[in-house]
Structures are given as C-alpha cells and as structure tokens.
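The structure that follows is given in the form of structure tokens.
Excluded from the complex is one protein chain; the other protein chains are retained at their positions.
Let's look at chain A:
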Amino acid sequence: MNRRNILAAIGALGAGGAIITGTGAFTSVEANRNVSVTVEGDANAYLSLDDTGNANSKYLNTNSTDELEIDLTGNNSTDAGGTGVNADAVTVIEDLFEVRNQGTQEVELTVTPLTFVDTDGANTLAVLAVPDGSFPTSTLSTGNAETFSLVVDEFSPTDADVSIDSEINFLAEATE
C-alpha cells in the first residue's frame, strides 16, 4: 500500500520554458539587439516559486535543476522522523509556497490543476492547492506574490492503494 505518497512537482522555468507558458508574459524583444537569456532556478526566475520562510518549507524540495517540489513522502522525512500524512485524516499545510512576480509587468496567474484526487472504491486521496488571495486566478503586480496552502485528505475505510504523483502548472500572462 502506498496511499501516503504525495508528490506534486512544481514545474520550473526550465531551459525550454516548459510548464510556465504564455509568451510575452514578461519581456518581448525584437531584432537588432543582443538578447541574453539566463535560466534561473525557481526562486530567482521572473516568476518565482519559493517557500514562504516558515517551518512548513520542510515539505518542499529543490531538485537538481532547482525546480521546486512538494514532497510529502518518505523521501522527504522531517527532522523528527515524519514520512507522510496521516491515514483517515485531513492535513492542512498553511502557507506552503508562494508564487511571486519578479518580472516587469503585471500578470494574471493561473494555477492548474488546483485539485488532485485518486480513488479506489471508497478510498480517496485528495489534495487541494488553496490560494490565500484570490480564486481561481490571481493578479500580481511586479514584486507581489500569491501564497498557497495545501489541504490533503486521506480517506481509507478499506484496504486500498491510492497515491498522487503529478504536476501542478503555473501560467502567468501579462494583463496588458
């Protein structure tokens, strides 16, 4: 049984600009000038994905390419030895991560999906990404951030195998 595994990789701004899409969201440059693009880790990218500096940051990982991951599995045990959420319980992790606009224009942030669910008969594992500000999208002026909490509900009245291993996508598009 693997019902306690939850791994939601927060997509990074990788070399191809994957996951975070929306051309022209921050800068559009035309010819006759040199263009230099530096790919940064999530924390320093134009759309910053980072922890909020609280103790819940332990539930986040930064992988080898500086992409942020939510990891509530045994691969990310706490200092006290915790390795996952409780069975038959709802776990709330407040202010887990933030998405900050570090670009040059106001953007509208769309996060998809906001809901993850795996079922096996009556057994259910559900994860909700809950924004602290506006819903379902957030408008972020330069320098501003949206903070997200996580609600994780595990319901297992019978023996079953439910798990979530997925990705959450962040789309930021300039409002003008």
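Brief remarks on what is shown
One rule holds in what follows: contacts are C-beta pairs under 8 Å (C-beta built on N, C-alpha and C of every residue); 3 or more make two chains touch, one makes a residue touch a chain; residues count from 1.
The rule we apply is simple: contacts and distances are computed from a predicted model.
From the set "Multisubunit sodium/proton antiporter, MrpC subunit", "Glucose/mannose transport system substrate-binding protein", "Membrane-flanked domain protein" or "Right handed beta helix domain-containing protein", the protein name that UniProt assigns to the chain left out of the figure is "Right handed beta helix domain-containing protein". Among A:Ala55, A:Ala87 or A:Ala122, only A:Ala122 touches the chain that is left out of the view.
Residues of chain A in touch with the missing chain: 90, 92, 94, 112-115, 117, 119, 121-122, 124, 126, 128, 130, 133-136, 149, 151, 153, 155, 157-159.
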